[in-house]
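All protein chains but one are shown at their positions in the complex.
For chain A:
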Amino acid sequence: MRLITVSGPPSCGKTAVLSKACRALMDAGTACAVVKFDCLQSRDGEIYREIGVPVSVVFSGGLCPDHFYASNLEEAFAWAMGTGAGCFVIETAGLCNRCSPHLRGALGLCVIDNLMGIDAPAKIGPMLRLADLVVVTKGDLVSQAEREVYRHRIRQMNSRAVIRHVNGLTGQGCAELARIMEQAPDLSSVTDVKLRFSMPAAVCSYCLSETRIGVRYQKGNVKKARFGGGDVHDDH
């Protein structure tokens, strides 16, 4: 089964683009299945069901969405296998923008739109930096010069990804996207496959539902920052 992980900030058009690409894949005879990993709520299931794609929408709720995603990948893969899909799309809500859902040996796709600020490509981090394919949406709402400048910024963050402009509303470019998805690596299992980027470390008192502020309530993996003395960077 071909596996594609898709990430991108909220409301950038992931579901609009993917549902149309899945439609094109199915018209060409490739069955698709979609799992949407989301945090709190989502109506995306209806959009996929409308076009006849088997879909599972699952919510991390109180858990770190990234950990929730990684802990459920094998089961998600098994479910998609069970639908008889030839192409399995995992759509995440962009996790928390600190991570990347992309896997080594699977096709990693990042969706961003042209209406975000000029620094967005730098801010959304590893999900863009480690993607194989970057799909840019909402290009019809900006000038050509802006599309080019934005593309340049994406290129600066990720020098090797294929960049494509796609219109999620009209579906323009989705047929080409489907052709690229058809070329995604064929996997028989995700067990032992590696993430391209590490998940956040946690297990502190706040992970265990502590809500009070104060040093005396903090236990476990607690990292203290230095303020006013220049930036302290994380290793990532």
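By our rule, a contact is a pair of C-beta atoms (placed from the backbone, for glycine too) under 8 Å apart; a residue touches a chain by one contact, two chains touch by 3 or more; residues count from 1.
Here is the rule we go by: contacts and distances are computed from a predicted model.
With the options "Branched-chain amino acid transport system permease protein", "ATP-binding cassette domain-containing protein", "Cytochrome c" or "4Fe-4S dicluster domain-containing protein" in hand, the undepicted chain maps to the protein name "ATP-binding cassette domain-containing protein" (source: UniProt). From the set A:V53, A:C174 or A:V190, the residue in touch with the chain omitted from the display is A:C174, counting the whole complex.
Residue-wise, the contact with the chain that is not shown comes from A:I118, picked out of A:A28, A:L63, A:I118 or A:A202. Interface with the hidden chain, as seen from chain A, comprises residues 114-115, 117-119, 140-153, 155, 164-165, 167, 170-176, 179.
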